[in-house]
Structure formats: C-alpha cells, structure tokens
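Have a look at this one before I ask anything.
Our next item is chain A:
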Amino acid sequence: MSEIATYNFAYLDEQTKRMIRRAILKGIAIPGYQVPFASREMPMPYGWGTGGVQVTAAIIGPDDVLKVIDQGADDTTNAVSIRAFFRKVADVAVTTETAKATIIQTRHRIPEHPLTAGQTLVYQVPIPEPLRFLEPRETETRKMHALEEYGLMHVKLYEDIARHGRIATTYAYPVKVEGRYVMDPSPTPKFDNPKMHMSPALQLFGAGREKRIYAVPPFTRVVSLDFEDHPFEIQTFDQPCALCGAEQVYLDEVILDDKGGHMFVCSDTDHCEKRQACGHRGHLAPAALEPAQ
Partner candidate 1 sequence: MTDEPLLRVTALSKYYGSRIGCEDISFDLWPGEVLAVVGESGSGKTTLLNCLATRLLPTSGTASYRMRDNQWRDLYRMSEAERRFLMRTDWGFVHQNPADGLRMTVSAGANVGERLMAIGDRHYGNIRSTAVDWLGRVEIDEERIDDEPRAFSGGMRQRLQIARNLVTGPRLVFMDEPTGGLDVSVQARLLDLLRGLVTDLGLAAIVVTHDLAVARLLSQRMMVMKDGHVVEAGLTDRVLDDPRAPYTQLLVSSILQV
Partner candidate 2 sequence: MATPLIVSEVAKAFTMHLRGGIRLPVVANVSFSIRAGECAVLGGPSGAGKSSILKMVYGNYGVDQGQIIVDHHGQLVDLATANPRTVLAVRRDTIGYVSQFLRTVPRVSALDVVAEPLVARGINRDEAHARASELLGRLNLPERLWSLPPATFSGGEQQRVNIARGFITDHPVLLLDEPTASLDATNREVVISLIEEKKQKGTALLGIFHDADVREAVADRIVDVTTFAAGKVAA
C-alpha cells in the first residue's frame, strides 16, 4: 500500500471530512433541507458521483463494509470504479450483498432487500433542487423552501396530467419530508419512493457539482406529492423477472437481439442473483443454472 501512503484515509483530509460531517449533521437535524457545503474536486468528473463519494468518504471508517450500486447493479463501470476507489484509499471491506453492507452508495436505486437500522444509504444527486426546472432563480427557490411555498411543485404534476392524462413523472419524483421540506429523491424510479418512508436506515444525499448535502434520518415520514383525484402510484410490471421470477421488484428492459427480442430482469443484480441461488427461476433463466433434479 506504499503508493497511497501520501493520501489521508478515505482520500479527503480531516478538515474537509469535518466540514462535510457538519453539513451532514445539519441535514439530519433538518430533514430534507439542502445544506450548502464546500464541495471538493474529486479524482473523477462531475456526474460520476462526486457528491456521494464525498459523503461516503466523510462517514466511512476502517470497520465499514461498503457496497456500491449503479442503477441497481454492482458490476457496472461507475459502481466498480467507486468500489475500487474506496478499497484503495480506505482499505475497507467491500461487498455486493445488501444485507452485509454498512454503507451503500447508490446511483439511482434503492436495493430491493429491506434496509435495516445501522445501515446508511448514500445517494448520488445530480440536481438537488426539485423546483429548479420551474424556477431558475436560486434566491427564489431558497425563499420558497424557507416559506414552505410549494404550489409550484404541483404545477409540474398538473402539467403532467394535462399533457399525458396522468402523472407521467417516473423518476426524481418529488417527496415531502416529515411534513415540511419538499425534496428531490435523486433520479431513483418512483417505484423506490415508498421505501424511503419510515426507513430504519439513514439516508444521505450528496450533490458534488451543486454543492449540496441533505438527509432523511431513520424513521422519517416521506410522502410522494400527488393530487386527490390522481393519487401517487408506483410502476407495475405485467411480467416477473425473466431470470429469477421475482414479482413486485423494479425491472430493467434488456435488449436481446436486433430483431426486437427483449426481456425484463431485476435491476437489483444482487437481489436477482440471491434468488437464483435459492432456486428461483424465470422463464429465460439459463438452463445451466437449472437446479439438478
């Protein structure tokens, strides 16, 4: 490990970690409130999770077990790179198993396996301000949060219904936290919104480019915005996972060939593999994995 001896544990210097921890504590104290912080340059480009990485670096300790997912998968570039980064700069244990992780850094998903007390979920957030697309002025959006003026958020949902006949927002679906702040849950599918509600795990959100940190402490009310006559609904899938046969999970569409062949599989790879290992089978599961008769 001599080549990293010049770096502090978990890459960031202690002063920076302290600053980020203060922002995190403030965020936890005011659930859903966006705390500005002095986001650092990280050895990866913006958009690759620099916010999440800084939050993880500030909270991770030598005994932690880290899991990193990208759209639910442990094995895509973003997840692999960040996992490798922390193994290198913090020398921590890593895992792909949701239940074994103490810190899970995620890009755009919440694992299917229920989180438990003591776990921390760190979200990578591109644009933390849910009001941004309707109100471009930061001074104005901050005032709107301060005064709890959230009518504009419903204007967005109104536009959805007017144009599509239903609330067509499927990801980054705005939520109200503990009856006070409206928050962007990062671009997770709205399928995952109910998992945020009263979760026993601590949820932290880091936006590196936008320099904001916010949090949802354990057992906090998280309610998706809606209309009385157009209530919030999650996506449903009319078929189970093609590999593990799971239902009531979030599925990704995978293109199989250039003739229109496709299948729907679990977006959470760990969940899918666990189920297959337990003998669950979908209709396109590889025959090789067929359990021996």
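Here is the rule we use: contacts are C-beta pairs under 8 Å (C-beta built on N, C-alpha and C of every residue); 3 or more make two chains touch, one makes a residue touch a chain; residues count from 1.
How were these candidates chosen? In short, all candidates are chains of the complex that A comes from, given by their letters.
These numbers were taken from a predicted model, which means no experiment stands behind them.
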item	value
Candidate from this complex that touches chain A, chosen among 1 or 2	1
Chain A - residues contacting candidate 1, complex	134, 143, 147, 149, 151-152, 154-155, 158-159, 161-163, 226-230
